[in-house]
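Left out: one protein chain. Kept in place: all the others.
Chains here go by letter, A, B and C, matching the order in which they are written, and residues are numbered from 1 within each.
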Amino acid sequence: MTTTQQPQPSAASTGPTSTEHADETRSSPGLTKEDLIRRWYQMVLARKIGERWFVLNRQGKAPFVITGQGHEATQVGTVAALSAGKDWVVPYYRDLGVALALGMTPDELMLNVFAKADDPNSGGRQMPAHWSHKRLRMVSGSSVVGTQLPIAAGLAWAAKLQGHDAVAVTYLGEGSTNQGEFHEGLNFAAVQRLPLVVVVENNGYAITEIQAKEMAIADVADRAQAYGVRGAVVDGNDLIEVHRAMQIAVQAARRGHGPTLLEAKTYRIVPHSSDDDDRRYRTREELDLWRARDPIDRLRKHLLEARILTSEQADELIAKAAEELRGAEAFAAAAPDPDPASLATHLYADSTTPSTSSIP
Amino acid sequence: MTTTQQPQPSAASTGPTSTEHADETRSSPGLTKEDLIRRWYQMVLARKIGERWFVLNRQGKAPFVITGQGHEATQVGTVAALSAGKDWVVPYYRDLGVALALGMTPDELMLNVFAKADDPNSGGRQMPAHWSHKRLRMVSGSSVVGTQLPIAAGLAWAAKLQGHDAVAVTYLGEGSTNQGEFHEGLNFAAVQRLPLVVVVENNGYAITEIQAKEMAIADVADRAQAYGVRGAVVDGNDLIEVHRAMQIAVQAARRGHGPTLLEAKTYRIVPHSSDDDDRRYRTREELDLWRARDPIDRLRKHLLEARILTSEQADELIAKAAEELRGAEAFAAAAPDPDPASLATHLYADSTTPSTSSIP
Amino acid sequence: MTQTSIAEAIQSAHREIMRDDDRVILLGEDVEAGGVFRITNGLRDEFGPQRVFDTPLSEAGFTGAAIGAAIGGMRPIVEIQFVDFILPALNQLISEAAKMRYRSLGAWTVPLVVRTPYGGGVHGGLYHSQSMEALFAHVPGLKVVMPATPADAKALLHSAVQDPDPVIFLEHKRSYRLIREEIPDPLPPVAIGQAALRRDGQDVAIIATGLALHHGLAAAEQLQAENIDCLVLDLRTVLPLDKPAILSAARRTGKVLIVHEDHLTGGIGGEVAAIIAAEAFEHLDAPIQRLAGPDIPAMGYHPALEQAFLPNPDTIAQAARRLAAY
Partner (left out) sequence: MTQTSIAEAIQSAHREIMRDDDRVILLGEDVEAGGVFRITNGLRDEFGPQRVFDTPLSEAGFTGAAIGAAIGGMRPIVEIQFVDFILPALNQLISEAAKMRYRSLGAWTVPLVVRTPYGGGVHGGLYHSQSMEALFAHVPGLKVVMPATPADAKALLHSAVQDPDPVIFLEHKRSYRLIREEIPDPLPPVAIGQAALRRDGQDVAIIATGLALHHGLAAAEQLQAENIDCLVLDLRTVLPLDKPAILSAARRTGKVLIVHEDHLTGGIGGEVAAIIAAEAFEHLDAPIQRLAGPDIPAMGYHPALEQAFLPNPDTIAQAARRLAAY
């Protein structure tokens, strides 16, 4: 009899993690200076859009919003290792930054928050932040957490069967890794060594529940061992580190070495959603701790130190982002609302008007 | 970034495992000589009953049977570490030996295969081998694999809330560990450090599918690492080793140290069920290999070598088992069949006749 | 006396129940902090960490654990955050909870209550607005209640927890704070399986549940002015259905309109209609009508799509008017 593991202490995941790296490793193969600037700009823009969504909610212009402020390095950094439009992406509601970095335009993002007819994600049917985009190969998810795992495995499987070297990437929160479909989907992909990367955005909370209520392990990546796949932990607030880890995972997938479970330790610096009041369950001190580790500030600091960007250029980019956002909002606000007469379209390929009552 | 594990080769689980132990470790604390004799007798009796069930099926006296020949050391050895009637047990269809070792009588077992009204398991409602016994705290399971995990976790939770030191034990096959409910149930128990032992009877097959089609790991016990619980692998054909490992797990649970995932490597030397033809998917040579490692022969050899039993005494016990079985079969065959008029009893606490049609 | 909302009624029922019976435990996602609808606010403080308990995000796991705990002698109340998220737990509820007593000849029983918000009107979109009672109303071994009023919500939660069998307790989320009434003290018990005649009438029977019941009552008011006299029956429990009450409503009026928010096809309205068509046939003066959500996957998030989905007093009144004129 061999004992494979002693019980582990519960994770205290709200403080700084042990996986952070010193600043000397400030590069990732495949990220040029231009890439770094572009990705930093996307982080800034994602942040601004997320903040604006909350404002619109408070102004009564969007009944519900859910965003990812704080997760930008993880979201943009992982996408930076993908081939947009070729690789399959199945994000979750937190992934505004994934959608943007992949190529969804600010116009489209603002159509989404206003639930407009032309929103490419869902045309007002789903709540905002339920990402979908045909050209970007970003596949629509439900609100039910965990279902995206088997689906992403299936997309990876299709790519493999078709002989493409596309990979499939899916995203979820650490709390959602407790769903059975996480287990079943990752196991399916492991058995077939499918080109799948599972990115866990570990922000230490599932709405109000800290990680220790969700699992008795500190690193979600340890769950890789249940499937015989690679597991990796990365500082999710460091875009360069995220990109490096993601690139390894994507390359392994593309080369036929099977799935990776990539855990990015990060933090959301906003409430779970516009319906949440995070003061119920976490301190302002904790928030401040993480604001000090802001992924956008961190990359900016690096860009300045490495003389990739000047402080003035950075400010200009921030101003440009604000400008883009303003334009997009104006555009989207004026766009047409969905027509209730379209209620039944796209039910089936051949769908007609549905029965709404038995009254002739 | 830390890489927690490289992909593992797929398991080739049909040969002898690496976890076997030499014969010097032939004792387990808590098993007296009398215990060993009694447990060996139970193994013999379980074997005989299983064999008889198959004969009854071929004779047309039981439309369906499913048994556990080959698993006896795992089944009897784990039960030997329990406190029958105090600890909760949630077995699966393979566990004839668990039921018997726990205290289900041969009469009851034979009532079960004949689906008689007085069968304590289900009175003819469920297929045979869906174990349930109130006094033995053996809780009924469905045929849907995997559901027993959360339920057993809940039983362990109830015991803990009530301040009892009862543990809950559940059993399943290695294939069934791929179900989401395995993941969710074990995780639930891990977070609460519940007194739960999960016994995986790894026989290398899920009906026709070898382990490598089911998972990309060699040891199911590695899945413990996903939850932060103890994992252990044991030679499931060695009753003494099984008992030793189970005792450690049960004691840990009883002392508040939380769940253990105990994997017993074994083999079923019969088809999956009476509906299965195992020649479709495995060779007779493989079967012979495992017949040579028969758990009953192995314990018998030890009992003889350790002079706990003489060869004549062993033969007498075998004859006694045959006798017990004959008596039980005669008793059960003559017992009353379920009455169709009882179709609706026990639907609800207050149940009356159900509607079967709208015709008054 | 004060006006109590449905949310408050359910809250206070929890407190009473948990004070009365220390076998009752409450579990679900975020329940310690009060849950997303604040129904469980304060319970953790009053009853402690053993009895009010946040679970991992895994509906099958914790519903199954609650089933096990119920078998083991506890009286668990499970909160599923939105009924839309109950599907992962359906296997536990249908394969295990509903069949446990039956298959064990009563040896093992599952006194479990699963509470969960359903229904639309809160901009919940496709996955925070669904009605799923029909999935459960087809499962012998379960009981399914859908209280429409504060007093019923409170009384039925008491009954559900006392019930020795598993009860699915569906709370219309839009009605949580919208519907208020004075709750008498002491509160007369409400048995599971009993409908309530909310309004007597002889022209048309409106049979409804949940928030649709209130729309039905509003429609009946409108129609009174037109001299159409509507009977309004609140089903309250959809499994088992209160057949005598349904049949007497049908017989009294001869014209029946069944209303539910869930989409039409396969909804519980079909079962109600079938019962009437079989057993009150000779009393019918008009086709049995159903008014329900349209047969689409669920209601949209945009207010225009949401409103187009939902039945309302006007659409109900219009349907009842036609029926009266038949």
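The working rule: a residue touches a chain if its C-beta (ideal position, glycine included) is under 8 Å from a C-beta of that chain, and two chains touch if they have at least 3 such contacts.
Worth saying up front: this structure is predicted, and the values here are computed from it rather than measured.
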### Chains in view that touch the one left out, judged over the entire complex
A, B, C
### Query
Out of A:A81, A:V139 or A:A249, which is the one that touches the chain we can't see?
A:V139
### Message
Using the document's definition of touch, tell me which of B:I37, B:V144 or B:L289 contacts the absent chain.
### Response
B:V144
### chain C residues that touch the omitted chain in the full complex
60, 84, 87-88, 90-91, 94-95, 98-99, 102-103, 126-127, 134-135, 137-141, 239-241, 263, 265-271, 273-274, 276-279, 281-282, 284, 286-290, 295-298
### Task
State which residues belonging to chain A touch the missing partner chain.
88, 120-123, 125-126, 130, 132-134, 139-140, 142, 144, 147, 149-159, 161-162, 168, 180-181, 183-185, 187-188, 191, 345-349, 354, 358-360
### Task
Considering the whole complex rather than only what is displayed, give the residues of chain B touching the chain that is not shown.
63-64, 115, 122, 124-128, 130, 142-146, 175-176, 178-181, 206-209, 213-215, 275-276, 280-281, 337-340, 343-344, 347, 354-359
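To be clear about the criterion, only the chains that are shown with their structure count from here on.
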### Query
Quick one: chain A and chain B, Cα centre-to-centre, how many Å?
43
### Message
For chain B, give me the residues that contact two or more of the other chains.
### Response
180-181, 183-184, 187, 191
### Query
What positions in chain C touch 2 or more of the other chains?
55-56, 58, 60-61, 88
